[in-house]
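One structure is given below, encoded as structure tokens.
Left out: one protein chain. Kept in place: all the others.
Chain nomenclature is as follows: A, B and C, assigned in order of appearance, with residue numbering initiated at 1 for each chain independently.
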Amino acid sequence: MSLEAAGFWGLALVLLASSLAVVLSKNLFHSVLYLAVALVATAGVFLLLQAEFLAAVQVLLYAGGVVTIVVFAIVVTERLVGERLAQTNRGVFTGGLVSLAVLVWIVVFIAGAKLPAAAPPLTGDLTQAIGRDLLTRFVLPFELLAVLFLAGLLGALFFARKEE
Amino acid sequence: MGLQPYLILAACLFTIGLFGVLTRRNAIGILLGIELMLNAVNVNLVAFARFTGETAGLIFALFTISITVAEVALGLAIVILIFRVRRTVEADNLDLLKG
Amino acid sequence: MNAGTLALAALGLPFCSFVLLAVVPPLRRAGRVAGALSIAAIGGSLLASLVLGRTLPRESVELTWPWLPAEGGPMATVGILVDHLAASMLVLVALVSFLVQLYSLGYLEHETPPALGRYYAYHSLFAFSMLGLVLASNFLQMFIFWELVGLCSYLLIGFWYTKPEAARAAVKAFWVTKAGDLGFIIGIVLLWGQAGTFQFSGLFQMAADRTLPTAGLALIMFLIYLGAVGKSAQFPLHVWLPDAMEGPTPVSALIHAATMVAAGVYLVSRVYPLFLLTPDVLALIGWVGAFTALLAATLGLVQADIKRVLAYSTVSQLGFMMAALGAGAAAAGFFHLLTHGLFKALLFLGAGAVIHAVGTNDIWKMGRLYRAMPQTAIVFLVGTLALAGIWPFAGFFSKDAVLAGVWEGGLTTPFLMLALTVFLTAFYMFRVVFVVFFGNRPAEGHPHDVPLVMSGPLWILAILTLGWGISLAASGGEEKAHGPEWIPWLASGLAVAGIVFAWLTYQKRAVSADALARTFRPLYVAALSKFWLDDLYGGIYRGLLLGFSRLVGWVDRYLVDGLVNLASAWTLRWGDGLRRIQTGRAQDYLYGVAFGLLLVIVWSYWR
Partner (left out) sequence: MGWNGIPILTLITWAPFVGAMLIMFTARHHPLAVRLIGAVTTGISLVLSLAVYLAYDTEAAGFQFYEKISLVPPLGISYEVAADGISLILVLLTSIIIFSGVFASWTVQTRSQEFYALLLVLVTGVFGVFVSLDLFVFFLFYELAVLPMYLLIGIWGSSAQVRPRGIFGWAMRETGVGSKEYAAMKLTLYLLLGSAFILVGILALYMAAGGSSFSFLEMEGAAFDPVLQRWVFLLFYVGFGVLAGIWPLHTWSPDGHASAPTAVSMLHAGVLMKLGAYGIVRLGMGLLPEGTHDWVWLVGTIATINIVYGALSAMAQTDLKYVIAYSSVSHMGIVMLGAATLTEAGLNGAVFQMFAHGIMTGLFFALVGLVYEKAHSREIFKMGGFGRMMPGIATAFTLGGLSSLGLPATSGFVAEFLTFLGAWRSAHSWWLFPAVAGTFLTAVYVLRVVKQIFWGEVPAHGEFHDLPDARGPEWVALVLLMFVIVLFGMVPWIAVYPIDTATVPLLTRLGVRP
């Protein structure tokens, strides 16, 4: 077993376990913490795939940003409601069945597909390539993203304003 | 290591997220499930990018991450707003979509 | 000026007056000024018609302009056709219109200025329309003006539109005449389908050349005659004319006695060459005319309203004219139209003077008026004598011609009906004369003779009636019919008998009116109920037409539209049922998404 394989299986284990914990934990707060773990593990997967920049972004934005916001939200909500937020599941059997069916079919699909067995060797710096593409090929979506953020910002402000 | 294990890992992650979204009672819980699903997508994107040598996948993943952050922020804002109005975040009670 | 220009001038002057009154409200609201304008215009028309009548060339004059264009020449034209027939009618219409408009200045002196302006605007429109009808050179134009005079009749009957009776009478007049006009317009359309033209001259040419297809022509001419039945108040469409007396009396004199109601007779005379091709229709016209004359005369016997007596007598006299036309004596019928136009206008205007003075239409509230209004009594007597057909009044000659024509035409039974009508006419007219002007009881109030503006026209008409008769008598009566010698004696004898009988009954009271009524009880009752025709029509209108319309309306609303609503209600219900699967919870929808995803995957796998 190569180092890569070992890393992959290890990370996969952590990732799946923490993900299950996210959706099953009774405590919302714990769920969020498990999410953070899952996200960091994903960053690890990215590293395995030699996408260092994305791994960094994942950790900084996702694990940092998202988790912080969610924690905030929980705190705010709990203060409003005045009690610990309970977190239960409902229709576990049906949900599980449907999810499992989806999983099975995706896996069957993947198993049937012809996929490359090994990654091609890397040519050049991926981060550099991202930077160049972002400002050339994908400059329009990139700018549109800015507009989207602006809209999101306005929306958040709108929601957050004081009740009239 | 081929592409297949990565895709299967992403599929597992995705279905776990789906399970969460389908079963969680709490709106915040649902949002967490969505995060997992999106994360699965990212894994797919990055894996494909690596195995095909096309940087577009990476950039898509970048976009996804950025947009997800915005989405989470807005989603939570909406949850809080709903909470203010309806005094609950129980998804069962949120049936405003009903015709 | 040539004949065409004169005719156009006669036609155009009232039109200009109407347009001015219609579009310049201040002028209309000025009342008497509007009247002056209208009278000046019709005066000009009268002048033009008189000049035209004197200078008329032997050949008829025809001018046409395209009206409805079509590929390869106009489909319909407008124009004027002036011949002796049109010219004489033109003079009659212009003259009576002029006198009546003048008379109205006095008769309607108490109206408000806007109402008076409106009255004269209608009158100008009527003069224009009637002159246009007379001058029409084709069937379409004839129909156009035919309807326009009908409109004026409607508007003028309803002049006092706040009176419910007047409103009802106006609408009734329009409907009944319109019913006849349905036949007229279908006839025109059919004739066009047959001959391809509306033009009188073209049709006459075809009739003369025998190129007009005769198949179905009888039906066409019958349909055209139906128009005349409505307009000229022939049985069974005569019911509107007595009710039309709700209008101001001058209007009755002009429209419902002298001119418009004669339009049917004029129509038949105008297109007589076409009617000559269909002898069956002519015979029908004669029979219906004579029957109408008799029927209306019996109705005239029992009326208490002076204007209604005159109205029934108008119907009766129109029957005379139609009978003459039907018997083939077109000239006699038209001659009677002209003389009747004069003396009936005179009678109506005289009655108007009486009504104006007494303030009621009821003859039993009048009496001994010859003392209070001698002038009116004299002119009314002149008119009555003319109507009764006493020598040497104009009516004698024309009635004589009609009777002779009918006899010569071989319509023996209609002739007997008409002879009986002569007797009845004299009787019911002198009944009015004796009751109103003589009698034993004086009228209520303080009646007085009318001012000059009203008596002037009366005298003019009286002088014309008498003068024309005297001139005819002097000239030996060239228009006199070529019938047997005994006919004038018979007619005069019957008329005198009628007068004497009326004198015995209503002046001397030697014969009791009540006893007469008892003797002819069934007839008396029937006449009082107008032979139940009005009830019949009322029943058809209210029961059949309105009832059926209500049924259709109900079907539309509740069955046709009900089905639509049923479809809509079902859709709503189904939607309501389907709505239940929409719980409104995002997660339930997500299940749908998951199933969809599954489907897509399975489908793409098995493809």
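Note that contacts are C-beta pairs under 8 Å (C-beta built on N, C-alpha and C of every residue); 3 or more make two chains touch, one makes a residue touch a chain.
Keep in mind the model is a prediction, meaning the values are calculated, not measured.
Contacts of the undisplayed chain with the visible chains, over the whole complex, involve C. Of the candidate positions C:35, C:79 or C:158, contact with the unshown chain belongs to C:158. Touching the missing chain, out of C:9, C:36 or C:75, is residue C:75. Here one chain is not drawn; of C:528, C:563, C:578 or C:599, the residue touching it is C:563. Only one of the listed residues, C:103, C:143 or C:335, touches the absent chain: C:143.
Although one chain is not drawn, its touching partners on chain C can still be listed: residues 66-71, 75, 114, 140, 143-145, 147-148, 151, 154, 158, 161-164, 166-168, 170-171, 174-175, 178-179, 182, 185-186, 189-190, 192-193, 545-546, 548-554, 556-566, 568-570, 572-573.
To be clear about the criterion, only the chains that are shown with their structure count from here on.
Chain B and chain C have Cα centroids separated by 90 Å.
Work out the mean CA point of chain A and of chain B, and you get 7 Å between them. Along chain B, residues 18, 22-23, 92 each make contact with two or more other chains. Along chain A, residues 94, 98-99, 102, 106 each make contact with two or more other chains.
Across the complex, chain B is touched by residues 2, 4-5, 8, 12, 15-16, 19-20, 22-23, 28, 31-32, 35, 38-39, 42, 45-46, 49-51, 53-54, 57-58, 61-62, 65-66, 69-70, 72-74, 76-77, 80-81, 85-92, 94-96, 98-100, 102-103, 106-107, 110-111, 115-120, 123, 126, 129-130, 133-134, 137-138, 141, 145, 148-149, 152, 155-156, 159-160, 163 of chain A. On chain B, the positions that touch chain A within their shared complex are 1-9, 11-20, 22-26, 28-29, 31-33, 35-36, 39, 42-43, 46-47, 49-53, 55-56, 58-59, 61-63, 65-74, 76-81, 83-84, 87, 89, 92. Interface residues of chain A, counted against chain C in their complex, comprise 94, 98-99, 101-102, 105-106, 108-109, 112.
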